[in-house]
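First comes the structure, then the notes that go with it.
Missing here: one protein chain of the complex. Every other protein chain is in place.
The letters A and B name the chains in turn, as written, and every chain counts its residues from 1.
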Amino acid sequence: MTAVPLPQRRPRRFRLRFNPWHLVLAPVSVILVFPFFWMLITSLETQPESLHFPPVLTPHQLRPANYPDAFNAAPFSHFFVNSIVVAVVTVICNLVLCSLAGYAFARMRFFGRTTLFIVLMATLMVPFQVTMIPQFLIEKWLGVHVLASVGINHIGALILPNAATAFGVFFLRQFFKTLPLEYEESARVDGARRLTVLWRIVLPLSLPALATLAALTFLDSWNSFLWPLLVVNSQDGMTLPIGLETFQSAHATQWPLLMAANVMSLVPMLIVFFAAQRYFVRSVAATGLGGA
Amino acid sequence: MRKFVSPLLAVGLTVLSLTACGTNSTTGSAGGKVTLQMWEGYTGVEQTTFSHLVKEYEAANPNVTISVLPVNNDDTLTKVQTALAGGVPPDIAYLYGSWAPNVAEIPQVVDLSSVVKRPGVNWDDFFVGERDVATVGNKVIGIPALVDNLAVVYNKTLFAAAHLTPPSPDWTWNDFAADAQKLTIASKKQFGTAYVTPESEDAVWHWEVLLWEAGGSLLTAGNKAAAFDSAAGLRTLEMLRTMAVVQHSMYLDPSDNEYANLFNSGKIGMLVTGPWDLSAFPNVHYGVQIMPSFPGSAGGHQTISGPDNWVIFNNGASHVSAAENFLLWLTAPAQVRSFSLATGDLPTRASVAAAAGFDQEMNKELPGVSTFIENLANVKQARPQIPTYPKISTTLANMVVSVLVGSSQPQAALTTAANQVNQILNAANAGG
Partner (left out) sequence: MASPPSTLRRRWWHRDPGDVGGNPAGRAARRFVSSEHVGGWAFAAPAAVIIVLFGAVPIVWSIVLSFEQASFSPGGKFVGLANYREMVHDPTVRQAIAHTLEYTALFVPLTMIVGMLLAVAMNRKIRFISLYRTAAYVTMAVSTINEALIFLWLFDPSYGIVNYVASLFGLPQQPFLNSPSQALGVIVVMTVWGWTGFAVIIYLAALQGIPQTVLDAAAMDGARPWATFRRITVPMLSPASLFLAVWLTINALQLFDEVYVSTQGGPVGATTVIVYYIYEQGFQYFNIGYASAIALILLIATLVVTAVQFRAGRRYTHYRS
């Protein structure tokens, strides 16, 4: 009978109770979050205390009633709903259309590909102020001649111009190019169509990029101010950023209410980010790369 | 990320002409009923008061509905121009007076010259500063919606602590500078006064009134050339330089709104500002006094005013006449009075301001505002109503700020600015 060797013990390294990275990340996070923290504090102050400079960070009197007051000062529930609808639809459209286009630019060769890509990129290089009036006119024309719900003062007009962005196409193209060709090759060798390859293979591998694009598109849509300002002509159709201006006038900015409204409008975005950031970091198991 | 809050915009009606999309929209005017689209930027108390007035008018005039859209005043011009390009302008819009010369060039803007001459309107009852801004050339492009002016708001507590006598109506800029110096306590980070440094019109109009008081003028008669490069101009810039650069008694506000909060926190002794800021000082015992004068100058005590206009756009005859009637009612003495009393805004009509007991009643709501009302009589001139004024304004802002931050000397700054202004005027007059 041979002796069964005892399992070797690896020498134990001294382990801290907490990860030293906290020492770096915690202060950095505080710096990054500081403006939001300031907004939060101001939103709970009374008007006289908010009219201080330097801003009061330890108010003597808190006024949580600022939140319901802000909410009731304007039809914020309408604004929220409008913003959410526009943002969600815009995100979905972008994910679909930009995936298709991004994949085409990344993997397919077609006549005029480079030229088209340059044209799309060029649209990113001109400030919005220069393009907004022609865009308004185009939208108006579409509303009259093609589909009423995308015309001026309709919610479709807020969605359509941003249903696909050159940024999304650019971003996904770059990402798709980083994926190893082997997966797609083997699928196509087995006779799969491009669409199937995209749907079954490429997209599942691209969850971090898709989640990233979704979060960024949501953010862009949520904060979009100038275009809704031009296109919306009724208070019911307004989106949040325009509604926020209700508290800001040349004459007397109601800081606590304004900050309360700002905080309320930030929260959905934070929720979106908090939820999406799980997908930003993909588990190794999901990729099938582990152990390969 | 790229489409964040963006500001004023104004784009070419040339686009309009290119696309030929411009037809007047008729919003709901059937069978004598008219719906007016009105864009205004009232908030808070002003908004509620205004809504009541609108309802009152609608009750008395069942054929007219007024659909009000809140638009931040800074953005109204942009929205109006975009709408014009698309052929769908509002019926009435609230537009800043500083935009007036360029607004006058819009073809759809209704000329109200004959309207304001109607009996009972009493056009001269509006203060001269307002009429100057509503009139461009021969056209009356709007009816005054708001008036204000600049005066000095001072902190009584700080004055007492520094053993200074509060300002009197005949004080001079020498008194002001001396007070400012005494009120400046570096260890407490307390300043005598403040000035804004972002290069907007705000930095310019605070200086222009100084120029007028010093006896100077901005441009020559007929707006042909710069006239501020004079002894008067030099005097104003030297004074600013003394306070900002030499004595450090002037807080240079890089933000354009910190100064108000600083004053409210008791860190600034005196501010040159307007009645709109009074409600931002709940924590301070403040007093209001008219601006000081320059000793020995013919300008005397003057102030500057920044009125805004209600502008009517042509959406068809029925809309125009309905809009005119509404605006004439809105700006009639009775409504001006009730709006002023409710909101604390200065009355746009002299008769309302002069009415017995009006000042006192206003002061009860908003202490100190009566001085601003009386100060309206000191509005003797207005800024040049020419389309190139915005460019000139940037040049002047550059000049003033460069002296304030110490990067140039007053005479050099004046000369450079005058040359630039002359170039601008020449280019405009040549190009036609």
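Following the convention adopted for this analysis, a residue touches a chain if its C-beta (ideal position, glycine included) is under 8 Å from a C-beta of that chain, and two chains touch if they have at least 3 such contacts.
Note that this is a predicted model, so its numbers are computed, not measured.
Q: Among the options B:45, B:106, B:161 or B:234, which residue touches the chain absent from this view?
A: B:106
Q: Taking the full complex into account, what residues of chain A touch the chain not shown?
A: 18-19, 21-22, 24-26, 28-30, 32-36, 38-39, 53-55, 97-98, 100-101, 103-105, 108-111, 113, 116, 118-127, 129-135, 138, 160-161, 163-171, 174-175, 177-181, 185, 188-189, 191, 193-194, 208-209, 211-212, 215-216, 219, 223, 241, 262, 266, 269-270, 273-274, 277-278, 280-282, 284, 289-292
Q: With the missing chain put back, which residues of chain B would touch it? List them for me.
A: These residues touch the chain not displayed: 1-2, 4-18, 78, 102-103, 105-107, 189, 191, 197-200, 251-252, 254-255, 258, 262, 267, 387-388, 390-391, 394, 397-398, 401-402, 404-405, 407-408, 431.
Heads up, the rule we're going with is that only the chains that are shown with their structure count from here on.
Q: For chain A and chain B, let me know how many angstrom lie between their CA-based centres, rounded off.
A: 39
Q: Show me the residue ranges of chain B that touch chain A in the complex, using the header's touch definition.
A: Touch list, chain B to chain A: 1-6, 9, 11-12, 15, 19, 21, 37, 41-44, 46, 67, 69-75, 78-79, 81-83, 85-88, 257-258, 260-262, 264-265, 267, 276, 279-283.
Q: Can you check the complex and tell me which residues of chain A touch chain B?
A: Within the complex, chain A touches chain B at residues 47-48, 51-55, 127-129, 132-134, 136-137, 140-141, 152, 216, 219-220, 223-227, 229-230, 233-235, 241, 245-254.
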